[in-house]
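Note that this complex is displayed minus one protein chain, with the remaining chains in position.
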Amino acid sequence: MADETIILRVLRYRPEQDSEPTFQEYEVPYRKDWVVLDALNWIKEYKDGTLSFRWSCRMGVCGSCGMMVNGRARLTCNTFLREFYPNPITVEPLVNFDIERDLVICMDPFIEKLKRVKPWIIREDVKPVEDGPYEQSPAELYRYKQFSMCINCMLCYAACPVVGLHPEFIGPAALALGIRYLLDSRDQGWDERMEEVASHDGVWGCTFVGECSEVCPKHVDPAAAIQQGKVMATLDWFKRLLMPRGQR
Amino acid sequence: MARSNEPAVWSLFAGGGALTALILPVHALALTILLPLGVIEADSEKLVAFLGHPLFRLYMFVLALLGLFHGAHRLRFTLIDLGLHALATPITWLCYGGATIGSLVALWVAVSF
Amino acid sequence: MAELLKHDVVIVGGGAAGLRAAIAVAERNPNLSVAVVSKIYPMRSHTVSAEGGAAAVIKANDSFEHHIYDTISGADWLADQDAVELFVHEAPKELTLLEHWGCPWSRDPDGTVAVRPFGGMKIERTWFAADKTGFHMLHTLYQTALRYVELTWYDEWFATKLLVDGDRCYGVVALELRTGAIRGITGKAVILCTGGAGRVFPFTTNAITKTGDGMALALRAGVPLKDMEFIQYHPTGLPGTGILITEAARGEGGIMVNKDGYRYLQDYGLGKPLDVNDPRHPVKRTMELGPRDKLSQAFVMEMRKGRTLKGPYGDYVLLDIRHLGEKKINEKLPFVRELARNYAGIDPVYEPIPVRPVVHYVMGGVDTDVDGRTVLDGLYAAGECACVSINGANRLGSNSLTECLVFGARAGHHAAEYVASAPDPNDSVLQKQVEEEAARIRKQFLEKTEGKERLVTVRKDMQNAMEDGVGIYRTEQSVQQALEKVLECRERFKEVYLDDHTVSFNTELISALELECMLDVALAMCHAALARRESRGAHQREDHPNRDDENFLKHSLVVLRDGQPKVEWKDVVITKWPPGERKYGADSGLPTDQK
Partner (left out) sequence: MRRPYRRPMPKTWWLKHPHYTLFMLRELSAVFVIYFALWTVCLVQRAGQGAEALSRFLQTMKGPGWILWHLIGLAFVLLHTYTWFATAPKVMPVRRGAEKVPDGVIIAAQWIVLLIVSVIFVVLLAATT
């Protein structure tokens, strides 16, 4: 039992010495309650300290350990070895992102996209803090709650072919977040935010492959958010068409 | 970034998608398979009257308009996604242009019956 | 020679405290340039893992007085009462601000913010966003912070040293992970918001990142660490992984039983249990809603009596929430269900959850006043890495998220004022320090050609020494042993040889720098634990089992004098609440007609 092992094929890329990524195989002890991240840590601690990857909370909420496991975008902290044993496991960095090193991807484009949807409450009138919280009924909360659950793990970007084909596409997580704020009863930033959400790079870039929602570990369902965003953008477009400026 | 005018075509796409999802299965089965095979027996004259009924002609036109725009919209994105990103603009013109021409032909057929 | 990266205020850490401080500076003075230096992307910060909620008085049945008393008695009277009073008064404002910024607080049917009870509370006052409160707060703060153009984000930069010129702090030396560049990031004020140090122990709820970096940086700069002997064990972590099962599970009515199905907490001065179907259950400040230190200590006693269950990851007891029913669990505790299913392999709707105490929080930290100021001008600290102190000997659940906001904001505001009058730094002095630090890191790690120690073995030995010697119960002898082992680990650390000698995203180097910090923090913990010869809150000395207000109603301060750690003392601020006996259960002064 203790001697059982499993093979991890890990994509390596060290910018200081490699011209392109190559696979490296590691034999790792197999434990039923180990996740892929445990195996990677075992490699790093005992076999090869040069293997680089991100991780933090190891409980599926910080969103930093997303990788391609056997071709699927997964959080490695809740992907168990037992799902694959005794077959080898292939671990690669998330696709549709540049590789910084080994399993570490470059997050800059994602952060830029996040900013584009203005993920903050926009108010025309700011309520003084002394006047207490806004009221929001449970029903109003549930309108956007699901879309606020995104942990920015970016698995959806790796799953979305549109992100790969058109890097300028704002993408599932950021759009879902933009729509989360559009649906928030406390927000008044509709016009401002719609400029991005309803742009060509926004919801209209989506062809509804739907894979983003399949891989989402938090059931945010960004595909649903984006389709609802299309409906919202369409109603808005007709409203603007029918009503003269300034009277909306 | 500016808002896109995509809603103009997307609403036709969505309308077409909903209409065709609902009606095309029975439409295709009955008219393109069962009718020619004679499973649904039809007298030619009566059939002409049925197909020429203003309501059917209206239906034909709506189906053509929405169906063509639905199809054109999907075709446009599929072609681009298959690697023709560079040709996005001509593809867009071609797809919606085709749908517009098709719809006009349908309108002409419907009106000139 | 690389130019200094110049700003007005440098914030180290991108969790709740750091982001709140950043926003505070930007709001107070939009002309200031603020650097947010974080070793991970801010939304990965450990705030994200906080589950249960954040405390603030908001409901009509509550009062500031109650919150203050709960906090002070929970702290076993070691909290500074002026700080607690101020904290309690500012708490509602801060949580309201979060609400204005979009935090999806759970709501009552009338649209007001909902609250739930937590351990050690007389009245329920914990605001929550289901059981992902920390996650929602962190993302709300991060997203809100993104709108401020005054902020410059140094994401994935690891601060290795404070820049000090004369008697003032002027920034940090930081290593950019992706390039390996070591640069000086300067400002006239530095706010440390680097979080706790749970990773000093082997079994913790804490993320890998919680390695006490800010505490170590301050200690090395001559700033004292306060009350480092107080380590909070959370009573309900999953065996093996240490993943946290929130106190909210008990707040909603979950019960704890031993191997006989017996609610053992009744044997430990925590009151008498009510039937779970009794409408008055759960009773506040009683049984499962006692404070964390008492519950964790009760576990050890049960274990010694042989009444716990045995598992592959040690002894455990059971947290049972089955009687809440699937609907309530899904609505109020969805994350608990998700975590139990994923990592314990059980569905809490149908089976009780195996749990055991797990290192969760460091009550101690960088010694600050209520404005986050340290003894070093220009250096501030807030959040878990600081010790104001409001947590004393035992922090109450759901006070820490609020603490991050209240004191993050205060530190930010004060720093914004301070930089206006502080003298400019001498750039060449700072530049020299940056070069020295860069050279040290290169020499000690990257250019080293031999060494016989592996990082992981030193770290594990340190962690096990701390668990064995400075755990829930300690003695002079056990702490002394831990101290010797930690000192030995510090020696062995010099012999560590890394596999990775490259510069681009060298995570092994970061692990080494983190271990270096942890060794310093562990040392401080041992010294403080040795010096406090009494039992109070989370510090239980079996050789000194009673609280000793005469000699130890004081904060311990560990400070480096000539490189050697020394323990000094500082009086606790007592204003209106004279030290009394901590009472939980029926005699806790609880109204009997609770709803």
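Worth a mention:
Order of writing sets the labels: A, B and C. Residues in every chain begin at 1.
Keep in mind that, in the parts below, a contact is a pair of C-beta atoms (placed from the backbone, for glycine too) under 8 Å apart; a residue touches a chain by one contact, two chains touch by 3 or more.
Not measured: the values here are computed from a predicted model.
Seen in the complete assembly, the chain not on display touches A, B, C.
Across A:D48, A:E195 or A:E214, the single residue that touches the chain missing here is A:E214. Per the touch definition above, the residue from A:Y13, A:W120, A:Y134 or A:F169 contacting the chain not shown is A:Y13. Touch with the hidden chain on the side of chain A covers residues 13, 15-16, 20-21, 71-72, 95-96, 98-100, 106, 138-139, 141-143, 161, 164-165, 207-211, 213-214, 221, 223-224, 227-228, 230-231.
Touch with the hidden chain on the side of chain C covers residues 178-180, 503-504. Seen from chain B, the chain kept out of the figure touches residues 16-18, 20-33, 35-38, 40-53, 56-57, 60, 63-64, 67-68, 70-75, 77-78, 81-83, 102, 105-106, 109-110, 112-113.
Following the convention adopted for this analysis, only the chains that are shown with their structure count from here on.
The greatest centre-to-centre gap from chain B, using C-alpha centroids, is found for C.
A separation of 63 Å divides the Cα centre of chain B from that of chain C.
Between the Cα centres of chain A and chain C there is a gap of 27 Å.
Touching chain B in their complex are the following residues of chain A: 116, 161-162, 165-166, 194-196, 198-202, 204, 207, 230, 233-234, 236-238. Of all residues in chain C, only 40-41, 43-46, 48-49, 58, 93, 96-97, 99-102, 104-113, 132, 135-136, 139, 143-144, 146-147, 153, 155, 178, 207-209, 240-241, 243-244, 335, 338-339, 342-343, 454-456, 498-500, 502-508 touch chain A in the complex they form. Looking at the complex, you find that chain A touches chain C at residues 14-17, 33, 44-46, 48-50, 52-64, 78, 100-102, 104, 106-107, 111, 114-115, 118-121, 123, 126-127, 129-130, 132-138, 140-141, 144-145, 148-152, 177, 181, 184, 186-187.
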